[in-house]
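Just one protein chain is left out here, and the rest sit where they should.
When the chains are written out, they are named A and B in that same order, and each has its own residue count from 1.
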Amino acid sequence: MGIKNLKRLQTALVVGTVSVLGTTAGWAKDVKVAYIPCGQVNDGSWSEAGYDGVKAAKDALAKSGTNITIDYSENLSPSQAEVAARDYATKGYQTVILHCGTFANAAYNAGKDFPNTNFLIVVAPKSVKNVWTYIPAMQDISFVAGYLASKMSKSGAVGVVASFNFSNITWQAEGFRLGARYGNPKIKTYSNYINSFDDAGKAKEAAQAEIDSGADVIYSATDQASRGIYAAAETNGNFAIASYSDQSKLSPKTVLASALANIPLLVENMVTGSVDGKLVADKIYSVGMAGGIGELALNPELSKTIPPEVAKEVQTLMASIKSGQIKIPAISEPGQSEQYDLNGLKPK
Amino acid sequence: MTLSSLIELSFWIPLLAAGVRVATPLVFASLGEAVSERAGILNVGIEGMMALGAIVGFLVAYWSGHSWVGLLAAAMAGLVASLIFGFLTIFRGADQIVTGIVMNILLLGLASFAYASIFSSAHVVAQLTAIPVFRVPWLSDLPIIGRPFFAQSPIVYAVYLLIPVFWLLLEHSHWGLSVRAAGENPEAVDSAGINIWYLRLQAVSIGGAMAGLAGAILAVVQIGAYVDGMIAGRGFIALAIVVFGGWRPWRVAAAALLFGVVDAFQLRLQVSGVPIPSPFLIGMPYILTIVVVAFVAGRAGYPAAINKPYPLRHFAQDPKVDTG
Partner (left out) sequence: MNANVDAAVTDRRRPIVLGVGLVLASMALTGLVLLPIGINPIGAYAQILKGAFGSINALTEDLVYATPIILTSLSVILAFRCGLWNLGSDGQLYLGAIATVGLGFNRFGLPGPALLPAMAVAAFAAGAVWAALPAVLRLRFGASEVIVTIMMNFLAVTIATYLVGGPWASGITPATAPIVPDGFLPVLMPGTRLNANFLVAIAAAAILSFVLRRTVFGYRLRTIGQNIDAARYAGMPVNRIRFLSFACAGGLAGLAGFGEVAGIYHNLPNGLSPGFGYTGIVVALLARLNPIWAVIVALALAALNVGSGGMQRAMGIPVSLVSIMEAVLILLVLSTRLLERRA
């Protein structure tokens, strides 16, 4: 390990000297970064969003003279993720990004044994020494999605289909339901947990169950299984709202909008911060709309169906949340959003 | 919506319709597997063959623009996979369960690899256009059963045709008789001059083709996309449904429907106001299967010759002691 560091230093020195001669940018770094997501980097959802962020960080850092190489490992179990993280650390990677909630232990354990490597872990309890956690506070943008859904609903009922009853996913689902109530206090909201990230068939039946009970806009908090939701929505002529990435091209006639958590932006900021050594010690990077995480990407084909007043109200709402006037709670218990006092959401 | 809505028809009729939908791919896989098991071949690899069918079916449907072409290709892919499985288990005496498990690993890996390789750069894979629901005239207006059974995707009506076909094939045809005998008393079949190995290969091929078809139905017809991991254990459920239905086509179909209804039940319950059902409610289909298998269907037992390779002619071998 000591010899490796020496070699890296030598390489850096050589590269640095050469590039100083060649550019005016000053000292150029060669840095290796590893990305370990839940699924595959082209899954069109959570894992791909994170990968886009790492790539964006690469571009951003290249402008300031740092050259990153990105390597990734896909579809790992939590235990295999730890093996991978340790392996990357042994090989001298500067930053290892674990973009999956189940990899928290992997990050902390590897972080303890490899103090010279930075570990970034999503949705974890704490940041400690060389391990930082970043949390996209998706309840903010889910709230906005719920608001939009309630305004677009003709039947007076909307629903959300979620993967698991795990905190950060429940925040999304309940955030949506709360936002729907905010837009229409009389609205009925449903939630359905399918206990899977990839069982599209179950997602379809869950969505259908809500549609059969009257819901006509369905929010997806299910990762790749969202395909099933779009199938159900298409069959019944309903709208769906996607999560994590812009999925309007996947189902142009049904996906009304996508609740982007700007995961790419969050990951990009974390990676650039890590490589530049600018991350604050022991800080939990929980970022919501106030920090730029949370955007509603409208489907260009369907945006005409949104009445102009509604579009304006959505913009106003988003501005209020961004400025901190309205604070969206993180609700961890399914169904609690139905009891939440809407008065607590009045802009201050 | 409150729990009192449970006593209303507006809860049960859509639930029945959901049960039919969930059951559809399961019936395909189970009917095929029933034939295979009757001949003495237990194919634990259905899960992998369904995944193969899903990716092949989706790719071909995507490229050709026609769903049925995708379904056909998926059936062929399942058939090829089952030929490999059949070769190893029938002609090489490999243990059926282990071979099946390894086939699962192979085919699930293949499906995932194919999707990742083909769609890595152009990552926008739009949904296939859904096949519209077809309302059978007059029948779909029947009270209670009209909508669930006769206002569905055309593939469901294909199932209604397949069940009697399989029933005739298995219970009322000469071929079916040989197949059933092969599973219970292979020596008798052999002495009758029938090529029992070839017969078993035919049976397992039907199982594989139907499994491939089942996977494609899920991906192409019901979802309109391929998602890694979308089979989600349905292949193993099909194994259970075959036993649940006592290896007889009509009962297998009924078992699949019951399973589908119970599976969809907890989802509808969540919408009715039960925020998070207890794990036993979510696990109700599995508990039901265990109960039925234990106290009703399981008594019949697997065909006597299941997982016992019939020795090939050119190897001299002492008759194996029956450990039954």
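Keep in mind that, in the parts below, a contact is a pair of C-beta atoms (placed from the backbone, for glycine too) under 8 Å apart; a residue touches a chain by one contact, two chains touch by 3 or more.
Nothing here was measured: the structure is a model prediction, and the numbers come from that model.
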{"item": "Contacting the left-out chain in the complete assembly, out of A:33, A:57, A:97 or A:124", "value": "A:124"}
{"item": "Touch criterion as defined above, residue of B:135, B:251 or B:308 at the omitted chain", "value": "B:308"}
{"item": "Sole residue of B:110, B:136, B:254 or B:274 that reaches the chain not shown, by the stated touch rule", "value": "B:110"}
{"item": "Interface residues of chain A (partner: the chain not displayed)", "value": "34, 40, 71-80, 82-84, 86-88, 90, 101-102, 104-105, 109, 113, 123-125, 135, 164-168, 195, 332"}
{"item": "Footprint left on chain B by the chain that the document does not show", "value": "42, 84, 87-88, 91-95, 97-99, 101-106, 108-113, 116-117, 233, 236, 239-240, 243-244, 276, 278-279, 282-283, 286-287, 289-290, 293-295, 298-299, 301-302, 306-309, 312, 315, 320-321, 323-324"}
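Just so it is clear, only the chains that are shown with their structure count from here on.
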{"item": "Where chain A and chain B are represented by their mean Cα positions, the distance between them in whole Å", "value": "36"}
{"item": "Interfacial residue positions of chain B with respect to chain A in the complex", "value": "1, 14, 18, 21-22, 25, 112, 116, 119-120, 123-127, 130, 133, 218, 222-225, 227-230, 232, 234, 263-264, 267-268, 270-272, 275-276, 282"}
{"item": "Chain B contact footprint on chain A (complex, rising order)", "value": "39-40, 42-44, 48, 74-75, 159, 165, 188, 190-202, 204-206, 208-210, 212-213, 224-225, 227-228, 230-231, 234-235, 249-252, 333-335"}
